[in-house]
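Just dropping this structure here.
Take a look at chain A:
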Amino acid sequence: MNLLLLLILIPAAAGLAAFAIGPDRPRRILLLATAALHVFITGTAAWHRPPPLGNGWLALDDLGLLFLAITSLLFLAAALYAVPYLAHEKPGAQADRTEPFLFVNAPEATFTGCLLFFLATMTLVCLTQRLGLLWVGLEATTLTSAPLIYYHRHHRSLEALWKYLVICSVGIALALLGNFCLSAATVQTPGGAAAPLALYGLIGQGHAGALQPAWLKAAFIFILVGYGTKAGLAPLHAWMPDTYSEAPALVALLSGALLNCALLGILRAFQVCLAADLGAFARDLLVLFGLFSMAVAAVFLLRQRNYPRMLAYSSIEHMGIITLGVGLGGIATAGALFHALNHSLAKAMLFLVAGNILTLYQTKEIAAVRGLGRAAPVTAALWLAGFFAITGAPPFATFLSELQILLGALSLDRWGVAALYLGLLAAIFIGMLDVFPRMVWPDPVRRGGGAPPVAGTLNFEPSADTAVPDGSPTPPPEPRHYAWRLLPPCLLAAALLVLGLAMPPALAQFFERCGMLIR
Partner candidate 1 sequence: MFHLVVFRLGMFGFMTLFLTGLGLIVAGGLAALLLEQWPERAGTVAAILMVTGAAVAAVPALLVLPGLSAPVSCHWNWAFPGAGLDQPGLRLDPLSAIFLLPVLTLTGLGAVYGRTYWRPWHHRHEALGLAWLSYGLLGVAMALVATASHGVVFLVVWELMTLTSWFLVTFENEKPAVRSAGWLYLVASHIGNACLLALFCLLARNTGSWDFSAYPWLRTHTVPAAAFFLLALAGFGVKAGLAPLHVWLPEAHPAAPSHVSAVMSGAMIAMGIYGLLRILSFLDHPAPWWGWLMIGLGLGSALFGALLSLAQSDLKRLLAYSSVENMGLVATGIGFGLLGQATHQPALLFLGYAGALLHVLNHALFKGLLFFAAGAAVHAVGSRSLEAMGGLLRRMPETGALFILGAAAAAGLPPLNGFTSEFFLYLAGFRGLTTAQTGIQAPALIALAGLALTGVLAGAAMAKAAGVGFLGEPRSEAAANAHEPGLGLFLPMLVLALGCLAVPVLATFWPWLLAPATAEITGMPVDAFTDIINHLQPPLAGLTTAGVLLLLVAGWITLRMRYLLKPRPVRRAATWTCGYLQPTPRMQYTAGSFAQPMITLFRGLLRPRYQITRPAGLFPAPAAFACATPDVVREHYLRPLFHALRERLAVLRAFQEGHVQVYILYITLTLLILLLWKL
Partner candidate 2 sequence: MAGLALAPLLPGLINRVKALAAGRRGPPTTQLYRDLWKLLRKGVVYSATTTWVFRAGPRLGLAATLTALTLMPWGPLPALLTFPGDMVVLVYLLGLGRFFTVLAALDTGSSFEGMGASREACLAALAEVPLFLALAALARGADAMALSPIYAGLAHLPAGTTAGLFLAGAALLVVYLTENARIPIDDPNTHLELTMIHEVMILDHSGPELVLLEYGGALKLWLLGGLVAGLLPLPASAAWATALGFLAAQAAVALLAGLIESTLARIRLVRLPQLPLAAAAFALLAFVLFLT
């Protein structure tokens, strides 16, 4: 059987099985096994590329492989995390953390099953080269992930679910329109009828020139807005912070993979534009959206009070960076693709650690989490490491990719873009710096102990220090299996370090090859 088909069918079948299996333990093992198998098959497929299946229905190119690998790795991390996470979740009614009410969780079977279906749909998006099928896959990811968001059944997650569902559906619907426009543009192409909206047909030799520019432009705009909604590009991003702040950490993590899948949709359309000599038009839009996303994220990261929301805005920022890099082209392209991987790893790590912090402190308020460094040193170290990783500090790989994008901008003499990019990165860093150390450090001591306040030492920080009641919240003792929940973020951090310090040369070449596809 073709590996590509296996990649989709195995999680789908496992998802069906998960619904059927009654007891928890075998279902969890099934989850882990599927994740591991998926990574394994992905690795095998990367090694010997399987032949395309059908008339471009399923085919693995470098770009798809990259996003497939990201999805697969993140899913493995999620599965590793899910087992202790699910084991910790109590069945039956439980009290909410911030408001006085009780809620129940969705059945674990539903959750696991949807998780596996989600993987199957994302895999489909990465593997297909038919834009129509890609659309079907992407819409399916929305639908399979919706129940995941509504895992904790209470009003906030319900609101999150509704926003996610409505906005993403609208966005995706617009992308469908984009697909129609694209097929309108292909009417005159020779191979159009044989394999409608197959990528090789659209970008192949001699075909691309026959596309109608007006329709292609319309198609790109619709696809960009449509998939951009899902990928979280500002100003289409609005659902993201609201949804991420309520989804379980695990799901937010996977949404990270999902953002990349949506981005892949945009990249496919971009490939078509490039082939049809509409590169400049598409690049302008991508750069615009990239910078605007970064700017919006910068604004909202200042004075952020809720850490899952902060991570969501950070995702918007990074999708902006990637889009910007792709839009710039040249050297920046490889950097942007590299950044997609790095961002996914770093963000996944942060989401998992955030989930741990949530478990420990039972609050999503930044101001209420203090003294993490003493209460849970490893978690704190990971949280800080995540901060530096996500803000692009060496030795994490994010630094290298952000550097590449800057180099790309400068190499193309885009001075203004480079300056804005650097400025926004700095602003975002400043915004996030207000958050992370504050959570790790203990309560500030105002009186006694050490030096008296020195004249002229005035606090630069925003006044959130005073916004919280006195007395450090003491986190409850670490739950059972807590150590296991530290493992996946540790692995992700290690991966980022390895990528940043000693990347295998083959991988570097792979990124450069990927970059050649869309520059």
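Basis for inclusion: all candidates are chains of the complex that A comes from, given by their letters.
The rule is simple: a residue touches a chain if its C-beta (ideal position, glycine included) is under 8 Å from a C-beta of that chain, and two chains touch if they have at least 3 such contacts; residues count from 1.
Just so it is clear, the structure is predicted and the values come from calculations on it, not from any experiment.
A.B. asks: Counting any copy, say which of 1 or 2 touches chain A in this complex.
C.D. replies: 1
A.B. asks: For the complex, give me every residue of chain A touching candidate 1.
C.D. replies: 162-163, 166-167, 170-171, 174, 214, 217-218, 221-222, 224-225, 229, 235-236, 238-239, 241-242, 281, 285, 299-300, 302-303, 331, 334-335, 337-338, 373-374, 377, 388, 393-395, 397, 399-401, 403-404, 406-407, 410-411, 418-419, 422-423, 425-426, 429-430, 433-434, 437-438, 441-446, 449-462, 465, 501-505, 507-509, 511-512, 515
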